[in-house]
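Next up is a structure, given as structure tokens.
One chain of protein is taken out of this complex; the other chains stay put.
After this line comes chain A, so read on.
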Amino acid sequence: MSDFSEELARPMTKDDQVKMSVLSGTGMHFPWLQSYVETVVIGGKKKKDFAQTTSACLNFIQEALLKHQWQRAAEYMHSYFQTLEDSDGYKRHAAPEIIWKLGSEILFYHPKSNVETFNTFADRMKNIGVMNYLKISLQHALYLLHHGMLEDANRNLSQAETWRYGEKSSSQEVLINLVQAYKGLLQYYNWSTKKKELSKFDKEDYAYGTATRSMVNRSWKTSVNLGALIKIPGVWDPFVKSYIEMLEFYGDQDAAREVLTNYAYDEKFPSNPNAHIYLYNFLKRKKAPRAKLLSVLKILYRIVPSHKLMLEFHTLLRKSEKEEHHKLALEVVFGVLDFAGCTKNITAWTYLSKYLRQTLMGNHLVWVQEQWNSRKNWWPSFHFSYYWAKRDWKDDTALACEKAFVAGILLGKGCRYFQYISKQDHEVLRKKIKQMKKSVKKYSIVNPGL
């Protein structure tokens, strides 16, 4: 292991990475600013040619990578290595990470490169400065995984796992956990394949017993590995999923529930829709009461109102006895259709058309108007244009009918979408269209007569 004394003397922070662009608070991106700032001539010390040429070299490498010129990139890389010897301590410090990122990219794609070259490079880079060891080990392992070399990846992770260097800074701790978690994930993968094999065995078989025992063993180790990471705030979806699968398999429902609840509700964790989805699916599997399911979905609705689970949410709300839930059900189904990705979702349209009828029959015109008011400006051109009418009719007549009904209810008989569909002559649907016309006449919220 390398022991560059200066690296010990200086505490590393995440900010040590060179940021190639400047991000402003508004989320706007100014990639040119960095180079602009560099080229502006300010009185004072002139930038050394070393700094100038190496930064030009970096630009050439990035350009070559962008154009997939791996050979050219490697050529410049050959010169760029000298930044490791930069006399500017700050830049020298940042160099290993930049070199690792560029170099691994080149070696990943370069036609003359192979796993062996990559391994040598990774091993070399790991030992330049202590601060990169874990990060590079982890990425090295991912590279090996990508090439299907699970064993090697596992060995790599084990090595990284046992690596210690003085007092770990907090950022390193997360990395160690990540390393362990990935190791756990690999073990999970083994376990999962074992499980598949096991399903072929007869339960009475002796082999089944030993296999389960070894699985239990493995699973215990894995859960230790995974469990530690999951406790740290972050987004750990694949780890959580596999952990839950194993816990459930061994019947540890309480632990699973606790993990998922924590993952979804702990405020220290970043907002993560998947956390709620996992929890919902788990609760559904466990046949949890409707109230509980609703509360989970309510949160998901706040984060991702377009999620396909919203339709499930809608039906659950409809089944509820509370009136406010009924109102919410309308809101939810309207919400789903606000999104461009759902415009062709026939289930959603069917739910809406059915529920609209039901709501209006239940004399809740106010609810519908409330929902419609915010949408009447843009839904007509978004959903109910003449173009859509033609196209929907061509693509999916059933969808067109549902939409036409909704259009009729919301916009009245005069609406182009409704008119276009109702004028169509279709043998099978003739009856349906007729019925539709009738209900529209009866329920439409736009009443020209009044």
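The rule we apply is simple: a contact is a pair of C-beta atoms (placed from the backbone, for glycine too) under 8 Å apart; a residue touches a chain by one contact, two chains touch by 3 or more; residues count from 1.
Going forward, contacts and distances are computed from a predicted model.
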{"item": "Protein name (UniProt record) of the chain left out of view, among \"TATA box-binding protein-associated factor RNA polymerase I subunit B\", \"Pyruvate dehydrogenase E1 component subunit alpha\", \"Anaphase-promoting complex subunit 10\" or \"GDP-L-galactose phosphorylase 1\"", "value": "\"TATA box-binding protein-associated factor RNA polymerase I subunit B\""}
{"item": "Option touching the unshown chain, where A:K48, A:K67 or A:K376 are the choices", "value": "A:K48"}
{"item": "Given A:S113, A:S320 or A:T397, the one touching the chain that is not displayed", "value": "A:S113"}
{"item": "Option from A:L84, A:V235 or A:L429 whose C-beta touches the chain left out", "value": "A:L84"}
{"item": "Touching residues on chain A - with respect to the absent chain", "value": "2, 4-6, 46, 48-51, 53-54, 56-57, 59-60, 70-71, 74-79, 81-82, 84-85, 87, 99, 103, 106-107, 110, 112-113, 117, 120-121, 124, 127-128"}
